[in-house]
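Of the protein chains in this complex, all but one are displayed in their positions.
This part shows subunit A:
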Amino acid sequence: MKLTLRIWRQSGPTGALVTYPLDDLSPDMSFLEMLDVLNESLVVRGEEPVAFDHDCREGICGMCGLMINGVAHGPEKATTACQLHLRHFSDGDTITVEPWRAKPFPVLRDLVVDRSALDRIVESGGYISVPTGSAPDAHATPVPKESADAAFTSAACIGCGACVAACPNGSAMLFTAAKATHLGSLPQGQPERWSRAQDMVQTHDDLGFGGCTNAGECTPACPKGIPLTTIAQLNRDLLRSHLR
């Protein structure tokens, strides 16, 4: 199949969309394989290949963040860009590929942005205190089934940043809420529950992310379908932490 790509190219402080016509593509290729093909041809022509982030290519690491036709990770629901296949496009389509856009995610090169801001949020509260040394008894802390399920739903977040990219406010609240709810749902996460909510929200705000206005654009963009209820949970924890 034939596709025309408009790709954001940037090596300095500014960039622009550059058009690349591609021929002879297989509908079974993944989106990233298509970029590999493009890069091979660019290298042969002596041009700079397109820089893009990727690692596992199986939808679990969260490295591959691409804005595809204005949609984070492209048109397929609950699918990362690496798991998106060309069969979801039509022959002859023109596809615009851009990096995530947010002040705390500076573009490093082409489609690669620096997402370490998300690590700063995790550092500020995404931990629990446990005694180290001898291994704890496996059943020392019973976890109710509902808590385990709630924690697991949130723990599915792979830190890709699509929620930030899709949010009209440039807010990272879905990510922050996923991390806070993951630990806050478990008995082991209770001691720091209240300071965690305060510190993670504070760090989120200090990093320059926008505030969540419940626009609801993040969950449909999230490859793991992290629900908006996690944000309600974080809001509840934060308010309670101040009213206690």
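Simple rule for what comes next: a contact is a pair of C-beta atoms (placed from the backbone, for glycine too) under 8 Å apart; a residue touches a chain by one contact, two chains touch by 3 or more; residues count from 1.
Following the convention adopted for this analysis, contacts and distances are computed from a predicted model.
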Hidden subunit of the complex - UniProt protein name among "Thiosulfate oxidation carrier complex protein SoxZ", "Urea transport system permease protein", "FAD-binding oxidoreductase" or "Succinate dehydrogenase cytochrome b subunit": "Succinate dehydrogenase cytochrome b subunit"
Given A:K2, A:K77 or A:H242, the correct residue touching the omitted chain is A:H242
Using the touch definition up top, pick the residue from A:L17, A:V43 or A:V130 that touches the left-out chain. A:L17
In the complete complex, which positions of subunit A touch the hidden chain? 6, 8, 17, 67, 69-71, 96, 98, 101-104, 168-171, 173, 198, 201-202, 204-205, 208-217, 220, 228-229, 231-240, 242
